[in-house]
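With one protein chain held back, the other chains of the complex are shown just where they sit.
Let's look at chain A:
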Amino acid sequence: SSNGPLPPSDGTKRRVHGMLKMYYGMNEEGKAAEMAKSLDPCDINGPHFDHEVFLNKLRRECSLAELMDQETCMVKQIRSLDSDMQTLVYENYNKFISATDTIRKMKNDFKKMEDEMDGLSANMAAITEFSACISGTLQDQHAQITKLSGVHTLLRKLQFLFELPARLNKCLEMQAYAQAVRSHRRARCVLQQYSHLPSFKGIQDDCHAIMDKLAQELRQKFRDGGSSAKDLSECVELLLQLDEPAEELCDKFLSHARSRLESDLQGLEAEIRPYPSPSAVKDASAHRPVSAAAAGSPTDNAPKTSAIPSPTSNTDILEFIDRGCNEFVSSLCLVITSYQELFINHAQTGELASRNIPQMASGKLNAFVDDLAARYFSLVEQRIQEEKGVGDNSLLVRALDRFHRRLQAITKLLPGSAVPNQGTEIVMRAAKERVKQYLSALQSFYMDSLRDVRQALAAPRLSVAAASVAGGGALLGGPASGRDAPNSLPELLSSLSASILNQIKSVLASVHLFTAKDIAFSNKPYFKGEFCSQGVRESLVVSFIKFVCQSSRQFCDSAGEKGGSTPPALLLLLSRLCLDYETSTISYILTLTDEQFLVQHHSPVTPVTSLCAEAREAAQKLLNHYVKVQGLIISQMLRKSVETRDWVNTIEPRNVRAVMKRVVEDTTSIDVQVGLLYEEGVRKAHSSDSSKRTFSVYSSSRQQTRYATSYTPSAPMDTNLLSNIHKLFSERIDIFSSVEFNKVSVITGIIKISLKTFLECVRLRTFGRFGLQQIQVDCHYLQMYLWRFVSDENLVHFLLDEIVGSSAHRCLDPAPMEQSVIEVICERG
């Protein structure tokens, strides 16, 4: 583009051009090159062209042939430029000629038009003149007509005013209150304005008097309240139009409604309160059997708790709630509807809306509803709290459902009201309270069952026939009534656990009513989530299981150390119960709960495993305690027998001492008892002559090796070696140690405790020759009978060895008895 023919000396345009180029990001060099080019005096198209320089340059640089070519080229260019110029001149000339022609023709046309315009202006002037003339003549009449029309209107207004009192009176007579108010409203402003004129003043006074009367009548009508809703609403509307203060009207309306609702509430309250007069009491007692019969139910398994009706209530809760709903809630709804109709909906449409009446009115309504609802709720809660009997839950649930459902009507009427929410909260609280009651009922049921079991254990064993006849109701009045009294441990256990399980199931079924599909409030998030997981699962089921474990453990702690008041059989039975819980019952109950309640665990819940662990721990503790208690009973016998005898001066043994027989008998009966509830367990193989093992005082090899080692050193020695040698020979025996859940382990524990006591007591005494022999006889006797009970007969051997060995050491004249004689004595019994 820089080479194109540009007008010379057009510096500004070039500058703009340059700036544009800069704007579009073209480099400076281009510009510089262009500048250089355009300044070139040899550029034949450039502005600074200098023909001298150009010619000199050509002459200097080009050969002749080139010059010739240049010259021809230049001549050719000059010629073509000449012809172009000629063509342009011609064209311009032709255009000029045609323009001149056109101008001449226009000149002629304009002249004709000028003449016609002159004619038109003359006509217009004539028309204006006529028009002015006409309006001048009509001016007077027009003013007169206007005036007359004004007077006419005024007169009609005045006539209306004068007729107004009569008209109002007539309306009053006809009870056309609406028309009267309309008329009065129309006149009111005028009368007000011209009240300084006496005549108008009179009219106004008359009107006022009439209107006051009218208002009086309306108010009377309003106060009577007996008129229909439509009348009432008309009444209120008119009163409002008469500038009657809306607030006062609202208050009046509400206080009117309140008195009616309060009588309803008093009716409800009277039902809660015990009847004061004797005649009323009589009436109540006449009423009571009916309500008691209603409270009883087929699912009722706990007669003690549910047979007693609430002492103060005279009607059941469903009736109570029904009455509350039908009387109080429905009339409350009616009041709300009509009130809203009167003060809020109407007012919103009319011009009264501007006076903030709807807001004021609805504020008053809310306060009114809240106040009455609170009183109603407190009554309902009071009544619910009286519902202590856990027998039949369906009545309560149905009552709560109805209560909740009817409150929903208020939601529809008063969308922002807190009343329905409060109602839901009451239902929630009632449900929570209910769960608590069920838990305590379960707990007391459990304790009652235990007491019954304890009685059954304490009762002397009756013959089967006698038990089935007499024991039936007498022993176990509570849970097992109606059946034969179980008289053996397994039966007691199964009846106990079955009755507990049944009770849990029936409680779950009762609680389940809260979440039934047809119950409206079961859709609330509380009843879907928290109630199921926290309420039922945690605070009912889990708490009960924990309670069972805990109360079981308490038997170990509180029973005292002396064997305690708890019968050992109960310990054994509870231990088995807890173990059963651990293995199956807990998971069964929890699965049952989860299935029934479709528990969704939002919050962390107690896992089955931890409950199981707790149950197992309780079972273990109980069993250990059982072993301890039984071991202690036998120990005590042995200890007394050793401590009270003068072993130095005793006579030659002829018999096994009675206490040993007693020990064997007791052990056997314990074995039978444990065998009823626990499996056999593993024992080591017996040697063929288990009962015939010989005791020899000095062949008690273990003792001998032991003292042999201690004779030699009498000085510091390598301790590791020594202890290792000893460990080779014996395993340490823990006397009071945890036992396994089987019969053999339990009996082994008891025997261990007894024999160890025997050993320690023997070591505290000094024996004569016959004393030692008596111990030999006794130990042999124990050996004959005890080996069969334990898991490892070597244990019995070892302990009896120690006893005989120790008594030999404690003997002044250790002359052991012949083994054959011992055997004869023992076999004789």
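Following the convention adopted for this analysis, a residue touches a chain if its C-beta (ideal position, glycine included) is under 8 Å from a C-beta of that chain, and two chains touch if they have at least 3 such contacts; residues count from 1.
The working rule: contacts and distances are computed from a predicted model.
Q: Pick from "Cell cycle checkpoint protein RAD1", "Glutathione S-transferase omega", "Centromere protein N" or "EARP complex and GARP complex interacting protein 1" the UniProt protein name of the chain that isn't shown here.
A: "EARP complex and GARP complex interacting protein 1"
Q: Taking the full complex into account, find the residue in A:E269, A:E760 or A:E823 that is in contact with the omitted chain.
A: The missing chain is touched by A:E760.
Q: Considering the whole complex, which of A:R576, A:H797 or A:R810 touches the chain not shown?
A: A:R810
Q: One chain isn't shown here. Among A:V608, A:I633 or A:V648, which residue touches it?
A: A:V648
Q: Spell out the interface residues on chain A facing the chain that's missing from view.
A: Contacting residues on chain A, toward the hidden partner: 560-562, 632, 648-649, 706-707, 709-717, 719-720, 722-723, 726, 730, 732, 734-737, 756, 760, 763, 766, 768, 809-812.
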